[in-house]
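I have a structure here, written as structure tokens, and I will follow up with some questions on it.
One protein chain is absent from this view; the other protein chains keep their places.
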């Protein structure tokens, strides 16, 4: 597919371009601060930059009448209003976390968490020592998927990209479910899956969970 | 509850008596080779011995008109016929593995395995060095729950009671689901859950999966 | 060897008798509260009870002029004075932790900890939910072996017997050193090693580290 990348010089932008092109896709639109380079008509536009770029992104999707996959974080209510309006004419896939694994984990905990009702439960998460917040947003999301309070241990060491383990234990056995992100590749794979998904839709506002569910029925 | 134990001198028999009585249950019927000691009317009979005891077990369940929880392995077709006949008058819960965790794992893999269709997958299982067979029956069961071929690595070291890990990985992330049995307690907890389940039934032939599913609806 | 067991009815006493006899040793002296049963002359006496039994234990070692292996915890200065006096006539092996693995770990950290000076470091320890104190005494001992402050995460879940992981990480790599006690067997193996060691000595006060070091030179 031909794709456009907003935030093309950011770390995640570079990674997405790297992965998409390695899969045979063609980069035809590059946008970043002080940069707008259009060399073809995109089938889809990807935006992993920040909300200051949103207006430009929406303008481009409208111009090319193409879907948007957006992983920008910290969106406001106004931003969502803008995106929902865009989704009336083209497909928009929005998520704060495009990792397939984390989304599957969330689904497993939501479905099977109740089986562990009489077990003890804890979460251990490990991230690099540059990460300021603890516990991680993902750990909180997993706790919420389980729907109960539980202790979360946070380790901040070295360059660990991101690991989350949910441990269940009773007197006789232990079940551990672990997710490890190896690199940003975890998110570019999910972003491409979302892009391919968006190509099959006319319009609408979608989450990454919709993408994963669809991939099963497809 | 008042319970009877067939195979009361075996390792698993001792463990079950230990656990059940620690939970307030009363042992009123003890059976083993050359032993039959009845001091009360059992609400349920547990049999974790071997198939040579089966006839006696069925006779006792019939006599007391009480449910049977049976974890005896290597049952023959004839044995199953006998058990099914018994189940017409009392509840019978039969399983080769009363570990809750392993049964939940099996259910997770059956339900979510397809989400990992494009991921690589492998199983690593570790058991004590006395275990002769490899891969373990449980590893094969987990593989079957996934419904596809995959490499299984078997470690036989020291006194490790039993660990199974299913690993999924793609280019960007890894998901690991691990079960560790800490001791025979893993199975006695499940056996007691099955016993409590059987007390709520009139008759019928049940698996341990039925017990787990019921515990959710209950 | 012929051995005596003080605290023969305690959990650790039972385990030690179980393991020693499985290795061909003969139990010839049994002591516990209100129990003293001597059926032979012990080559060594093992005491894993509590300090109230110490006087009796010392009396018996003196009577039979045999070594003592003592794993009793919470000894006072007076108790140590008593033991050191005994060690003038017979060998005494004293330790608060007879796990070989933990003692090897301690030695590894003492020797190689400095190699990780520029790495981040943390300890994660997991024990059963009956354990009251956190962090565990062993975790503190491992921290002291490293000789620096570091965060310790403590999980108290289910029936986990005891696990300790020391994690080192820099920007590019992670080294984890983990010890798992599977059961009390961890300590009875060490106690027997100490007993065999004591048989080769005339007298003296020894630690479990001495036993491990000796086993290498022998």
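By written order: A, B and C. Residues from 1 in each chain.
What we mean here is this: a residue touches a chain if its C-beta (ideal position, glycine included) is under 8 Å from a C-beta of that chain, and two chains touch if they have at least 3 such contacts.
Computed from a predicted model, the values in this text were never measured in an experiment.
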Chain not shown: contacting residue from A:22, A:76 or A:183: A:183
Identified contact with the non-displayed chain, of B:50, B:153, B:183 or B:207: B:153
Touching the absent chain when the full complex is considered, from C:57, C:72, C:99 or C:153: C:99
Missing-partner contacts on chain A, residue numbers: 158-161, 182-183, 185
Touch list for chain C against the chain that is not drawn: 99-102, 104-105, 107-108, 111-112, 114-116, 168, 170-189, 212, 215-216
Where the missing chain touches chain B, by residue: 119-122, 124, 126, 128-129, 151, 153-160, 167-174
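Rule of thumb we're sticking to: only the chains that are shown with their structure count from here on.
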Top chain pair, ranked by how many C-beta pairs fall in contact: A-B
Label of the chain whose CA centroid is most distant from the centroid of chain C: A
Interchain centroid distance [CA atoms averaged], chain A/chain C, Å: 50
Gap in Å, rounded to a whole number, between the CA centres of chain C and chain B: 35
Multi-partner residues of chain B (each touching 2 or more other chains): 182-183, 185
